[in-house]
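So, chain A:
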Amino acid sequence: MTEFFQSLGMTYEWAWFVATISGILIIVLPLLLSVAMIVYADRKIWAAINLRRGPNVVGPFGLLQSFADGLKVFLQETIIPSAANKGLFLIAPIITFTVALAAWAVIPFSETAVLSNINVGLLYILAISSLGVYGVVISGWASNSKYPFFSSMRAAAQMISYEVSIGFTLITVVLMAGTFNLSDIIMAQKGHIGGIVNAYGLNPLLFPMAVVFLISAMAETARHPFDLTEAESELVAGYQTEYSSMSFALFWLGEYANILLMCALNAILFWGGWLPPIDWAPLYAVPGIIWLLLKIFVFFFIFSWVMATVPRYRYDQLMRLGWKIFLPLSLAWVVIVSGYVMIRDNGWPL
Partner candidate 1 sequence: MIQVFTFYLFAVLLIASGAFTIFSRNPVHSVLWLILAFFNAAGLMVLVGAEFIAMLLVIVYVGAVAVLFLFVVMMLDIDFAELRAGFMKNVPLGILLAIVFVMELIFGIGAYQAGKIELADTPVNPAREGATNIEAVGELLYTKYIFLFETAGIILLVAMVGAIVLTNRKRAGVRPQNVSEQVARRPEDATRNMQPEVGKGVEL
Partner candidate 2 sequence: MSVGNSLYLVAPEIILSASGLLLLLIGAWGGFKSARLVSILAVTALFASSAVALEFLLNPAFAEGGDAFFGQYRLDKFGSLTKLLIYISAIVSIIIAPRFFDNVAGGRSAVMRPEYPVLIVFAAIGMGMMVSAVDLMTLYIGLELNSLAAYVLASFLRNDERSAEAGLKYFVLGGLASGILLFGMSLLYGFTGTTNFNAINQAFESGLSTGALFGLIFVLAGMAFKISAVPFHMWTPDVYEGAPTPVTTFFATAPKVAALALTMRLAIEAFGSQIAAWQQIIIFIALASIVVGAAGAIGQTNIKRLLAYSSINNVGFILIGLAAANQAGASAMLVYLMIYVAMTLGSFVAVLDLRDADGNQVEEISSLAGLSKSRPGLAAAIAIFMFSLAGIPPLFGFWGKFLVFEAAVQADLILLAALGIAASVIGAFYYLKVIKVMYFDESADVVVKSDSKSHAVIIALCALFVSPLGYLLIPVLGNIADQAAAALFWAL
């Protein structure tokens, strides 16, 4: 894109700058739009499973419901509790929102469409997603109120716990693909199963990790059944209790952007990203981004499905699952996969 702007008569520096900014906008604006639509989808799926109708008043089939909600929130008064730590109280939602968007910089949407194709892409995502906890923790502390504080304590412990197993799961994929670059990881999955299926997830060696990653992703985004941080029966609305208006909306946008990111990661790491599911030439006629969006939506459907059907975990159960089951399992799997990779690359050692 830099060349395009240079051809308009800009110097290289300016062209680079404008190209980057427009690249960011090209990702962020559709992302925000899809967040709005995915919230609608979430409520519809949830309602359908509960045998309800869900949003159906605003616009055709209720399609504009999210925009109406957004407008309503936008017009509200911003209330800052008098005992709150003002600066941090306002910064917290911005952190959540920014961090949720920043991770998309390295997500490849098709063979060429990626904002920043860095060779530590996966580490970048891990780093950025580990920042997400700060928005929650700071908001809980800055609200100076009991329920948000409990919620932020829970969030800090929960996200750290599941980051560990996510990290190990990612390592198995990295070992298999031999790279941290997300585009290369996708290309490594091409024809992975018998030259036919483009997915790591169906490899019996990686399938358990795909499952662990899916569940950990739910815990990492504090999604049902792991939404202990905003368990309404115990903590009102958790860390969001004191928030209103746009600052509340930012949390809400950031949360869904994060969920979409995790769905995208599931698709990219284990299910072939923008590759068609089957390595068959005619399927490549469909643009890669369509495949990626389809896969993201399938995972989002799973997220909603789980939300509608599975009851919330208890906190000790959550910790038990993270530390006593996922951590040892994924740790053992790193050893197994690295052993496999060693034998695959160097032959049987004896």
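If you want to know what made the cut, all candidates are chains of the complex that A comes from, given by their letters.
Methods note: a contact is a pair of C-beta atoms (placed from the backbone, for glycine too) under 8 Å apart; a residue touches a chain by one contact, two chains touch by 3 or more; residues count from 1.
Predicted, not measured: the structure shown is a model, and the values here were computed from it.
When you check 1 or 2 against chain A in this complex, the one that touches it is 1. Those residues of chain A that touch candidate 1 in the shared complex are 13, 16, 88, 118-120, 123-124, 126-128, 130-131, 133-134, 137-138, 141, 149, 152-153, 156-157, 159-160, 163, 167, 180, 320.
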